[in-house]
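Encoded as structure tokens, the structure appears first; notes follow it.
All protein chains of the complex are present and in place, except for one that has been dropped.
For chain A:
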Amino acid sequence: MSDILTPVLTSRWAQENSWTLETYERTGGYRAMRTALAGHPDQLIQLCKDSGLRGRGGAGFPTGMKWSFIPQGGEGAGAKPKYLVINADEGEPGTCKDIPTMMADPHSLIEGCIITSYAIRANFCAIYVRGEALHPIRRLRAAVAEAYAQGYLGTDILGTGFDLEIVVHAGAGAYICGEETALLDSLEGRRGQPRLKPPFPATAGLYASPTVVNNVETIASVPYIVAGGAEWFRTMGSEKSPGPKIYSVSGHVERPGQYEAPMGITLRTLLELAGGMKDGIPLKFWTPGGSSTPMFTAEHLDVPLDFEGAAGAGSMLGTTAVQVFNETVSVPWAVMKWTEFYKHESCGKCTPCREGTYWLVQILERMVHGEGTESDVETLLDVCDNILGRSFCALGDGATSPITSGIKYFRQEFLDLIAEQPAVARPEQLADVELTGAPA
């Protein structure tokens, strides 16, 4: 079964001291950088376009196209300095791919940063890491120091005349700073709240200069594309969603963990890889890409997990944070916990997200405690409708996904709460449920 997996980004993770420069170089690291720096930046942008690499942060925007938006030449915005900013503010519930990447293989990210910076003509790159991720920050800083010492960063890298400074910046623990413009404000030392767009970061990003903001996994993929070529990259995944992807399987499975596979793998296959449902308790619901992506159920076991497949089934690929929940879990309870997260993390800038999540949490908590009323489900849906597409940034939209999808698939569970039944089942109730093994 292991041939289903395509370890690329994760290929070094099992190596001893995988995070060191020595291991990285011994296993082929920093060769792509040499290839890249020998070529023209435009060739790299074209290569990235040809590879079909799409952003791994959730939205799936074509990476090469994003790079090509950076104005070049000496006129207007093109005359300004350009910046590369790495979004390593991994904070979506369930998402845990970037932090292990930075822990296990920080140099792949750094090499990607060097190649990307060269492609977009940036001489400064900031890696904005979630503040709570202390250990990865240390690893990353140590790796950056190694790269400087080796002459891979700094001035006149390998005698090519290309200069690059990398700063590893620790955030202060705000989910909103994963939104790219809020991240930029935070990086500039301001309050992290999303900016008005336009202007987009490509023309006025960090310090009002052209800026590419990319996810860790996206940029860590770049050295492999340079080394292996666009054709190799396209041997994995689908036409529109090519390449390998780290699927972070968590929850009620026997072997939770990171499974790197070509885009388009199904949950059925992932469950097989992960040893099936834990203790054989059946699957109830799951998220394809973190809590902001509408949940799926057992009927979605064969949905191909790529951008088109997930969207076609009414959800989003997101960050491929596959959270798996078995039948012991109350959907309203899980939705309440997620909503509490969104309420806690709402930045407060716009009314729908700030006030809406505040309200939704209270309704859900009341329902879960057996004090629901008949109108609550409709109110939940209507408040979600008043948030979705009305908030300033996508985080407000994301907050509604668990509720609307939860009610879509498990409406009766919400309605049952109105009959003064607490959501969290008592052990004697559990005993009534017939538990069967995982589907084959």
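In this text, a contact is a pair of C-beta atoms (placed from the backbone, for glycine too) under 8 Å apart; a residue touches a chain by one contact, two chains touch by 3 or more; residues count from 1.
The working rule: contacts and distances are computed from a predicted model.
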item	value
Listed names "NADH-quinone oxidoreductase", "Cell shape-determining protein MreC", "Cytochrome bc1 complex cytochrome c subunit" or "Heptaprenyl diphosphate synthase", with the criterion being the UniProt name of the chain not displayed	"NADH-quinone oxidoreductase"
Listed residues A:T269, A:S391 or A:T404, member touching the removed chain	A:S391
Among A:H135, A:H344 or A:K408, residue touching the chain not depicted	A:H344
Residues from chain A at the interface with the omitted partner, ascending	174, 176, 191, 193, 196, 343-352, 354-359, 362-363, 366, 375, 379, 382-383, 385-387, 389-392
